[in-house]
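Step one of this worksheet: look at the structure below.
One protein chain is absent from this view; the other protein chains keep their places.
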Amino acid sequence: MTKPTVEHAVLDPKKAPPFPEAAFNILRNTQLRKNVEHATDVIQNRRNLLVAEKTDWQELRSAASVLRAHVLENLRHYLTQFEERCTAAGGLVHWATDATEARKIILDILRQEQASEVIKIKTMTSAEITLNPSLEAAGIETFETDLAEVILQLAEDAPSHIVVPALHMNRSQVRDIFAGKMNRPDLSDSPEELTGAARSFLRQKFLQVSASISGANFLIAETGSVVIVESEGNGRMCLTMPRTMITLAGIEKVIPRFEDLEIMLQILARSATGERMNPYSSLWTGTTPGDGPQRFHIVLLDNGRSEILAKERERQTLKCIRCGACQNSCPVYRQTGGQAYGSPYGGPIGAILTPQLMRLEHAKTLPYASTLCGACYEVCPVKINIPEILIDLRAKVTDKERVEELRFFDPMYLGMRIANLLFLSERRFQFAQHLGRWALQPFTHKDGWIRSLPSIGARWVMTRDLRGLPQQTFREWWAARERDDRR
Amino acid sequence: MRASLFVTCYNDTLFPETGRAVVALLERLGVEVEFRPAQTCCGQMHANTGFRSEAYSQAKRFVRIFQDAETVVIPSSSCVAMIRDQYSGLFEELGNEMLRSEFRALLPRVYELSEFLIDKVEMEDVGAYFPHRVTYHASCHGLRALHLGDRPFRLLAKVRGLELVELENLDRCCGFGGTFSVKNAEVSSAMLSSKLADMLTTRAEYCTALDNSCLMHLGGALHRQFAAMRTVHMAQILASTEAEPMEATL
Partner (left out) sequence: MNSRDKVLARIDFATGKNSTSPATSYAALKREYLREGRLHSEERVALMIERLRDYDAEVLECSPDDLIPKMKAHLIANRKRELVVPSGLPRAWLVPGFHWRIDHSLTLEQIDRCEGVVTGCFCAVADSGTIVLHHSQMEGRRLLSLLPDWHLCVLRESDIVETFPEYFARCTSAPPLATYISGPSATADIEMTRIKGVHGPRYLSVLLLRDAQH
């Protein structure tokens, strides 16, 4: 029997196993790997085609990058401006320092509204603060409305992608979940039919439920407006039908002006889903008489973001607009999907964001979950240099472990220190080359190859042979040649 | 023209034939090659694993050793990328102004092998002869950090007898990633097997690249699987001629 890949529906970095361990379990799930590979191939190919047709793509990327950096430099200005304009338009602005506070604010609002049910638009930020379990615990029934989130909620599974959270499942898996949980044994596995089932399942909820929760793609400082980008129309339903609406947004989501959407909307859809534009984007400002919810709350969430802001190199992490392009391009993510990262934020962005949000106390293996191949940086529409941040975080993890955990005799630490001493002297290096040749001799077969090794080396020879050390190093050859020349 | 060869620590130890091929190739093209024996490592392994101060010491050492070289040629994209992308950050943080200015002066004279041939020597046809079916693996650092572009292809196109077969998913990593290959050995191996599948479809006799690190990974797996395909650094292909064919290695 194979082990289930995820035992809990909530991805919490505090409880997640280290990346190599989580990945190891997932790698045995060949169906999941096939599904992830297919989905990322489709999005990646479409994205590449549409980016190629956009003649000003690099200029848009540069503009988006400098705009987002500008916002972060002036974050107080833009956040307080947003607060002022949103309040003037009838919105209620709340501030949350951390996840606990954000959950409490949202719960208090819903209790005040006497809401027993709430409909939700897909929001990764709510997964970050593990909102759903606390709503359920408080007796508030939560209905996800994005198709992928519906699938995950019914399957009690966790998201594996920022944009397409159920991409690790195929149609027959979805069919089985729907047939069981919606009591629809008649369903076939055609995506049309499954989508239709979700449509009728949710239609009544949209018409009845009086409160909704959303995330935000952009907050516009100049006008106090909020923008949500989506495909299915479930967002528009949640934005217009209920009496009360709550938006949860990270403090970094703000952009200066309405016109700045001309950059952000153009880069987001192409990067996220490989479309020229996503089917629906909605913008609203506080409350509007006669149109949509008459009570609008927005919760501005810090939860570790201001600490990332304080770090010079890492600050660029906050430029992220959650398009997921880095995930689709990442050769590591393509093998494991997002759940291995133990956080709603998987893939390269998750590998840098999660450890920082966790103040490096958790998720310390994530910065190493990359070959530094640079594919993520190349596709990032706001030019986040993810490899650079990964290396930086690795340095922070190393420094911390060295000081706090005294890993003096840890083979990795010991090995790296010794290697450094060897590299700092020609004679020591040359001695090490000789020593290595001598030490590997017993493991080297007659054909010159090594098939088994102890310790860390065993991890290498698991799937790869290693060529034994040649009898003459390059420097020995060079020295011999010089001697011959002189003769 | 004089070129100082930074052979890199792992080529020196594991792939001396690549270093010998660079020497043979450059000397054939009339370049005077020197080798400074004080050289060891560029510091990449330490930097990428998070050992910043150790990486800094090695980087400083590299600059001191090569600062008066006319040009430095390196047959390894990832080491060149280390120097170009990470040295300035390390020196900014840990070094002094003198080191920074020495580095700034040296940097424009540091070349990856294919850059050196195309941009500095300005030669596409290096007079090589290699009558084999070959596929080219673009290493991530060569592709995305150094932006080598079509340089490797221009060089291979002029090799007499060589039949170049295109490798699918050229831009995808082989899964080596330095210590990644042991820290995340399972994921690394999964990436490796996707890459091998693409490689074996080419039915090439040789897979070549400008990085022996990727090739050590790929070649080790090919050997494990008893595959007929071999890996070879591009320097060795470019060094071979009809009179002096590639020296036999494992």
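Note that the chains take the letters A and B in the order they are written out, and that residue 1 is the start of every chain.
Definition applied: a contact is a pair of C-beta atoms (placed from the backbone, for glycine too) under 8 Å apart; a residue touches a chain by one contact, two chains touch by 3 or more.
Since the model is a prediction, treat every value here as computed from it, not as a measurement.
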Where the missing chain makes contact, among the chains that are shown: A
Which of A:32, A:51, A:109 or A:148 contacts the chain that the document leaves out: A:148
Selected residue (touches chain absent from view) among A:198, A:325 or A:351: A:198
Contact with the hidden chain (one of A:11, A:26 or A:60): A:60
Candidates A:125, A:234, A:336 or A:385 - the one touching the absent chain: A:234
For subunit A, residues in touch with the removed chain: 35, 38-39, 42-43, 55-56, 59-60, 62-63, 66-67, 70, 72-80, 89, 94-97, 101, 145-148, 151, 164, 166-167, 169-171, 174, 191-192, 194-195, 198-199, 202-203, 206-207, 220, 222-223, 225, 231-234, 236-237, 239-241, 251, 256-259, 261-263, 265-266, 269, 273, 275-286, 288, 290-292, 300, 302, 306-307, 309-310, 315
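Criterion: only the chains that are shown with their structure count from here on.
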Subunit A residues within the subunit B interface of the complex: 19-20, 23-24, 27, 33, 331-332, 335-336, 367-375, 377-378, 388, 391, 393-399, 412, 416-417, 419-420, 422-426, 429, 433, 436, 447-449, 451, 456-457, 459-460, 462-470, 472-479
In the complex, subunit B residues that touch subunit A: 7, 9, 11-17, 19-20, 23, 35, 37-41, 43, 45-52, 54, 57-58, 61, 85-86, 89, 140-141, 143-145, 171-173, 175-194, 216-217, 219-221, 223-224, 250
